[in-house]
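Reviewing the structure listed below.
Of the protein chains in this complex, one is absent; all others appear in place.
Chain naming follows the written order as A, B and C, and within any one chain the residues start at number 1.
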Amino acid sequence: MGRTIFIEELLHKPMEETSVEIVERKGRGHPDYVIDGASEAVSQELCKYYLKTFGTVLHHNIDKGLLVGGKAHPVFGGGDVIDPMYLVVAGRAVTRVKEEGGDRPVPVGTLSLRAIKAFLKANFRFLDVERHVIVNYMIKPSSLDLVKTFEAGREMPLSNDTSFGVSYAPLSQTEHLVLGVEADLNSRQTKKHLPEVGEDIKVMGLRKDHRITLTVAAPQISSLTPDLDHYLSVKDEVKNRIEDLATKITPQDVDVYVNTADNLAKSIVYLTVTGTSAEQGDDGNTGRGNRIHGLITPCRPMSLEATAGKNPINHVGKIYNVLARQMAEKVYREVPGISEVFIKVLSQIGTPIDHPLMTDVQLILNKGVPLSHVRGDVESIVNDELASIRNISQALIEGSIPLF
Amino acid sequence: MGRTIFIEELLHKPMEETSVEIVERKGRGHPDYVIDGASEAVSQELCKYYLKTFGTVLHHNIDKGLLVGGKAHPVFGGGDVIDPMYLVVAGRAVTRVKEEGGDRPVPVGTLSLRAIKAFLKANFRFLDVERHVIVNYMIKPSSLDLVKTFEAGREMPLSNDTSFGVSYAPLSQTEHLVLGVEADLNSRQTKKHLPEVGEDIKVMGLRKDHRITLTVAAPQISSLTPDLDHYLSVKDEVKNRIEDLATKITPQDVDVYVNTADNLAKSIVYLTVTGTSAEQGDDGNTGRGNRIHGLITPCRPMSLEATAGKNPINHVGKIYNVLARQMAEKVYREVPGISEVFIKVLSQIGTPIDHPLMTDVQLILNKGVPLSHVRGDVESIVNDELASIRNISQALIEGSIPLF
Amino acid sequence: MGRTIFIEELLHKPMEETSVEIVERKGRGHPDYVIDGASEAVSQELCKYYLKTFGTVLHHNIDKGLLVGGKAHPVFGGGDVIDPMYLVVAGRAVTRVKEEGGDRPVPVGTLSLRAIKAFLKANFRFLDVERHVIVNYMIKPSSLDLVKTFEAGREMPLSNDTSFGVSYAPLSQTEHLVLGVEADLNSRQTKKHLPEVGEDIKVMGLRKDHRITLTVAAPQISSLTPDLDHYLSVKDEVKNRIEDLATKITPQDVDVYVNTADNLAKSIVYLTVTGTSAEQGDDGNTGRGNRIHGLITPCRPMSLEATAGKNPINHVGKIYNVLARQMAEKVYREVPGISEVFIKVLSQIGTPIDHPLMTDVQLILNKGVPLSHVRGDVESIVNDELASIRNISQALIEGSIPLF
Partner (left out) sequence: MGRTIFIEELLHKPMEETSVEIVERKGRGHPDYVIDGASEAVSQELCKYYLKTFGTVLHHNIDKGLLVGGKAHPVFGGGDVIDPMYLVVAGRAVTRVKEEGGDRPVPVGTLSLRAIKAFLKANFRFLDVERHVIVNYMIKPSSLDLVKTFEAGREMPLSNDTSFGVSYAPLSQTEHLVLGVEADLNSRQTKKHLPEVGEDIKVMGLRKDHRITLTVAAPQISSLTPDLDHYLSVKDEVKNRIEDLATKITPQDVDVYVNTADNLAKSIVYLTVTGTSAEQGDDGNTGRGNRIHGLITPCRPMSLEATAGKNPINHVGKIYNVLARQMAEKVYREVPGISEVFIKVLSQIGTPIDHPLMTDVQLILNKGVPLSHVRGDVESIVNDELASIRNISQALIEGSIPLF
């Protein structure tokens, strides 16, 4: 069966040549990231349990969640969390499987708590999972019909919805920079040299022509920060570190601002007990953070689907976003003559996921490159990627593809 | 003080001339819409209470929420909700105000419950607010610093964050069509003629060149739908109605599909007791639904900010999205020679909201129209809109600006 | 099959001749009463639904619950609830019944919300069920085995547990008085003359020889109490009313104290918006309030079982307390020569409820009355009551037997 693939030229300026660009990343400790991580952790745990127990991944969708901020009292050199955060994930999952000799229950609750707490422990150094957060789940039994749909497509899963995935390549310099800054500040190496820097790093990049302004929020861990002098010196180091990094990523001018809400006159600094602003009132919702490439990019096409928590077998709102991204990167990397590539993959409910309703490829070509020169190679890559779409499911179960 | 306004020409094809367009609307009864509505209802109620009691709107931000689906048992001619839905909004608000003679508490809890229930009653005909939904709130006292910032800017509020708003004009035909279909199916008139049609209308529009495919999900109210024949005839009427409407909105070919997940062989039809899929397991999160113009448009620039629930005084994630939309529409409407206009408004935390860090205007001009011909008029509109930005706050408090 | 009935003489002084007696009643608006009422309302609603739908009452047990107090701001002439109360009932119920053509779900959630809210509306005049309280339920599906046990005993239900019921007759004068005071202050007539008096009446009676001290807490409704003078005059009227009532119930000396925690110097008076102290932080638990005769009587034998919320078909922790009370009253009323009667009924799990493991009757006889004179009549009453035990179930379903 052939596939519907549209390939067209787009007569736009590439992103680097536009005059204004806005890019944002909510780092590993941001409330929206944390609740995304919790939703996804539950999905991965369920996948592994279903696979081990029943030999196949069963239907689930945990793509909603809420992290309610707590109340904290950080002080230089110490402090404590006063009221814990409250984290709840919501969705549906197969909770009971018919077997010979009766139904077999799936320990969805126990698995969810374990998965979320393991994620939190791995994600934070100073958040005490037992005292600083209350973890809950509201997961209902999957409706029978969805389960059926799911099982029917065991060979090639059938799309669960009419939805789409969207992505593009390559990343711009600003995008690389914003990603890089957060990655660096949350890297193992930086945590070793600057353990004071908490995980809730937020980076906003604004490019105006060839000048990039980076606004970075980077909390400090109160127990490691004995006084204001220490705080300020760490803040300086963070700034220097970012400036150094910037010179390696982009030749453009980069202005760096750190913790702009600080107000020394009023004794306001960005101090946290745990490393996340959720300890003091900031809330998060699943699907409100970074898109598939780890960024929020209002100047680019974006999907509003939450990838976190959706099942990786037939939920196209997850799979097609990963797919679009992988296709775009491969096309850009392997086909010469292309300046930028935008890909949308559309599903139709109930049809095999390797045969989307349509794959739409838009290309900004290098000057002088005709579409006909690249069309064949692009189509071939798109087809290959669709044919091997199940690899994505496998990689998602293993957690080897970053989603946000 | 002058404002930073960039106006540039964009050498893109207007949306109508592109080959693929995807547009979606989650209608009034969709779980994401409902929880957006609940967040916004609480904000409006708080605004009114603060104004009446203290003469000014105080700080709050209720832009997170979770609607956990229930369990229902709709049957032709009846049925019931088995397990109610659970709705919770989260955020912060000023809960206590210093007055002579002691603190005065703000009844945030009581106001929230009232606002959300009133919204639900107004939004649904067959949802029994007392039996079908459990309403909760997790609203913490605002941190003192935010309150201070807020009060300090009483003359012209100071931006609460480094954020941005994004919008464009005009809407494409597909966009008009998607909006129009939901509006019609949820209109008072249609509810009179086809009361069976529930509120959870979801419309997905896909345009391929000059052919638009509309995929519409429209639940029916079980108590009003005595049998399958009735269901099918209402479904036919819905399809006809949409086809008729389409001919009034666009000359393009429009294919209409209604309730494509129905499967008569398996007795699967889209029946609900209450009019929303949330009754049977579908969940919602604040900020996951429609953007400022009521649509999800992955081919267009979009903000990921939730407008719902943010305070309308200094929360630029709300105000600047409304502003960008109003500016874009006014520019398109009033300045001849413009084919499409895209506007981004960027804030800087702590500066007056009528002086954003930057307003970026991108114009697709009609053939032969030089930028210089329109620049002055556009700039003037942008300046006027910024100068009268406080009107937006007023209108938001009154609820007269649709946000999603 | 014969029954095991022990009847023995008890050589105790009757209560009226003892030197110290303590009696307490938590009135209709007390947090413990309210959560008892909520548990029982759910049980009655389930009974009615099961009966109507399946022709028989199915297993359930809702005898746990928690009422978490809210926060209120009552002021003379007005005030409001700031944070609503939170009420949750917990237990188990049959949620799904096998029928031809598939399972039929029981709308346990919807029924619970309706029952609890209806109870609250009937119980309070100034509590706005929609704004002042959040109602939730945590009711799990009954385990299969219990359901089986239940159905197996359809002719004569089988005892669900090894438990017991305890009661006695007659009530002492102090007991009559404590019951009477609350009944009067919460009567329709008093609410008409003194609408200011809230429902959360608490009466503590202490008898020392022939002198009874009544300590009464009686909140006033803030919106009906314009000022301190009004408050004090209502408080006086309450005191007078109680003193008048006392003379009708007992010839003993009665001292009456009302709202002893008031402290005018510190402006502390007992004012409520809603009529219950739960509005301002007082919590309640099911089964912590009055025993079967409406009183807490530490000088008397008492069962610690909660009668509220248990199913009225085979839950002996409920039925046998009612039974013991009815037996004791009938014995005292109908058999001459008895001064006081104490009855304990013990069950054995799995045996028919009309054949308890043992019924133990202790009698304080009037001077000169030998046990042999009354034994036959007492045994006959006990046997009759056991034989007609199913009438109790019927009356409990109809709600015609007060339980607390």
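Rule of thumb we're sticking to: a residue touches a chain if its C-beta (ideal position, glycine included) is under 8 Å from a C-beta of that chain, and two chains touch if they have at least 3 such contacts.
All figures in this text were calculated on a predicted structure; none of them were measured in a lab.
Within the entire complex, contacts from the absent chain reach the displayed chains A, C. Among the residues C:74, C:107, C:157 or C:287, only C:287 touches the chain that is left out of the figure. Set against the missing chain, the residues C:97, C:302, C:369 or C:401 yield one that touches it, C:302. For the options A:17, A:130 or A:384, the residue in contact with the chain missing from this view is A:130. Considering the full assembly, A:82 is the residue among A:82, A:122, A:264 or A:371 that touches the omitted chain.
Although one chain is not shown, part of chain C still touches it, namely residues 6, 8, 11-13, 19-20, 22, 64-66, 68-69, 71, 86, 88, 90-92, 138, 140, 142-143, 145, 148, 162, 164, 166, 204, 206, 208, 215, 260-261, 263, 266, 268, 280-281, 283-288, 296, 298-304, 306, 344, 346, 349-350, 357-358, 360. Residue positions on chain A in contact with the hidden chain: 70-71, 73, 80-84, 95, 105-110, 113-114, 117, 129-132, 134-136, in rising order.
In the analysis below, only the chains that are shown with their structure count from here on.
Inter-chain spacing, taken between the CA centroids of chain A and chain B, is 24 Å. If each chain is reduced to the centroid of its CA atoms, chain B and chain C end up 50 Å from each other. With centres taken as mean Cα positions, chain C sits 55 Å from chain A.
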